[in-house]
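Just one protein chain is left out here, and the rest sit where they should.
Residue numbering begins at 1 within each chain, and the chains themselves are lettered A, B and C in the order written.
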């Protein structure tokens, strides 16, 4: 059962991600963040619901669209924003940019911008966790585009074969860049694609924080008990274009109606309404929480902004 | 309905493959065939049954274990054996060896020894056949080992998406080199692995010539009608070790009992008995047919043996 | 992908007067030249088809495939799943079955998923089957740069392909060559890695409207000079041209050679120039160690040993993955200044 604290924590997480992304949109036009940004707005429920089940020692592996996964898992907000600005105290020391976030302490050993690339890496991490005899799990986040890559099936087969403690979390936002899912997939059934490798799958509403939480909980507990891997397909939608702060319904591959429909199902709005209804949150506590997080985000941007540029001599450091 | 002629043709094909392989075993110890040989003994029903449905303009793509596919499709026997001997008039001009057979006229545009490598190539050929508006099909032969490679799923998804005229034929002989299928697969269900990509699958007894014929017929006719790809898993067994003329039941990964059990189910013996029972073949006609094919194979080896070595100047020819 | 609408740093780099060698009475961009080549190939040869992630969307590979799917239909110009490995095999198979596929990757880095099909298959097929069949595949790929593209979206991996027998590697620097070499690749009919640079897309130049091809393996003397030879490809031709201008003001007459294709490589044009100048700077966009520049340097040291009066100098990226911080990124890439400095050292 979710406690009030759990629920508030999830709401805060989702809202923190949203606020971060909105802030990026606000400042991106200044061209001071000189790195591509792949925004998570609209998809916050997924990382939020999954991570509520995770502890620090669990490991997550993310993609080009990693801000939400990172924050939800407890990645350091200040260092992350500093990374966007290419600063010395960015989480990757300024050498990774927005697509390469890391927080070793928080169980985020790095993300990759090669689509599908993180899937076998997460699988290997799960193997390590198993070999070490822990009850910790690995999570591979990836998109519907990454589901096109054969390395997913190779990884699921291996995970099924070895009964690895891994959760494959596919965030199906229907698009890979501008390419609609059904232009790339013979059928609409990502969550079923693990069945033949003993990776049971579940489809979940990716805009419903608690639905994701419960689906992930089942999979994660299963993995902790040594019962093997699972695949979760969370259907959701990204509001912004593939990259950058703009909406792109003018480009022809998706309609404004489609976007507006999904905005009605904003995961944050839905959850806020639910928590209001349940009495977990009221207008006062909501405003307090917002204010706190807004400040936190502002501070992170200030921190980043004031941080030092990466010293030029770092260029040749860290190769080995 | 299979005519008597069809049946005799299939029996001859299967027997020709067998005889070729036996002859290789006879002479291999002389060390004059200086190329690895991956023998097909025990698996002949598959290529035989599939190819009976194919015409010259259909294209097949094969693997390291390609002798049977090649002969069944109408590849030139003499040039094939000459290729084993590395001779000038080998089907690949002596530059390919046993794993790289080609007969462009017969619809065999080359085989590859990279496991799984031929699968997307066959898929591309199917795309070409579709783009050209023909009713011809492509066949991808591969083993249970190749089923481990993610390129299979990528190819099936693409074939399902584009409704390509391709038959994926998996010859499941339970081993990849010495590795048992269930040491590599999370589950025993290769034929089901295309379902989620709209590639319907069928499991067939790979030691039963006519069963393979009928299963392949359905898939190939479907493809010719423009109804898309199919996957066939044919369970079978190779009598010899992974490579070379020896049986390898002394090595520990498989038992003599297992091998002997499968020998009882020799595809040639089974089919001969069936044809005897049906009156399609009698002892006299069987002996005639054998003699003819035995001679054909002998001649091919003589031809190969007497052929010229590859001229040294060919070394630098044919790069472009 | 277009990281941002705001990326414009490139304009100053390609603001050179380097152009194709034919006057055509018509200027178009590198992007338009690529588009026109594919358009004409599709129009004139029913065996040609174009495919890859995003060829039919609004971005349409930075504009280089714009409108083709509407003109030729989605059977011949189509978007694909993110299955780079299989789709490369698809190109090989379609080619073996008589088609002339053009496969497009938005970034060269993604080729790393496909080298089994390129090296183990496409490259060996013609030779290993003693010339009985050809593999007329063109693989277009674009080298990215800037705005924090980072270690996985900016690699210039031509050295990996340069080493492999059976491949062609083209690296056009001008709109003229972009069109002409694309035509050449289809005519030639052997597997060709066609490397474009993202920052050249806005470069304008003279391009004839009618189809033509540029002969492979023939470099071009872009600027004549007698003091030192500079050998370059792709964007580095422009950086080098800027360097040549500066050097001229200092009284150094540098000869600039655009290789156009590195495989086949025009050894003669390099050796002839070095015979005249006795000094050589080779510049490319790959990493320093084991790159194409080092291979060319080696070739000249072997075949032009007696001409060389100074050791060859290389101007390349350093041996590190591409960093993303803006200041590091700026320092990472070889520039006109780096080329000029290398020349100055040789001529001092």
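Details
Following the convention adopted for this analysis, a contact is a pair of C-beta atoms (placed from the backbone, for glycine too) under 8 Å apart; a residue touches a chain by one contact, two chains touch by 3 or more.
This one's a predicted model, so the numbers in the text were calculated from it and none came from an experiment.
Contact with the chain that does not appear here is found for just one residue of B:222, B:253, B:274 or B:290, B:253. Residue-level contact of subunit C with the missing chain is found at 85, 109, 112-113, 115-116, 119-120, 123-124, 127-128, 150-152, 155, 157, 159-160, 162-166, 263, 265, 286-287, 289-295, 297-299, 301-303, 305, 310-314, 319-321, 323-324.
The omitted chain makes contact with subunit A at the following residues, 59, 61, 92-96, 100, 102, 104, 109-110, 112, 114, 117, 119-129, 131-132, 138, 150-151, 154-155, 157-158, 161, 314, 317-320. Residues of subunit B that touch the chain left out of view are 28-29, 31, 34-36, 86-87, 90, 92, 94-100, 112-117, 145-146, 148-150, 176-179, 183-185, 242-244, 246, 248, 251-253, 309-310, 312, 314-316, 319.
What we mean here is this: only the chains that are shown with their structure count from here on.
Compared with subunit C, the chain whose C-alpha mean position is the greatest distance off is B. Look at where the CA atoms of subunit A average out and do the same for subunit B: the two points lie 46 Å apart.
One simple way to say how far apart two chains are is to compare their mean CA positions; for subunit A and subunit C this gives 36 Å. For the pair subunit B and subunit C, the distance between C-alpha centroids works out to 41 Å. Residue positions 80-81, 83, 85-86 of subunit C each touch two or more of the other chains. For subunit B, residues touching at least two other chains, in rising order: 150-151, 154, 157-158, 161.
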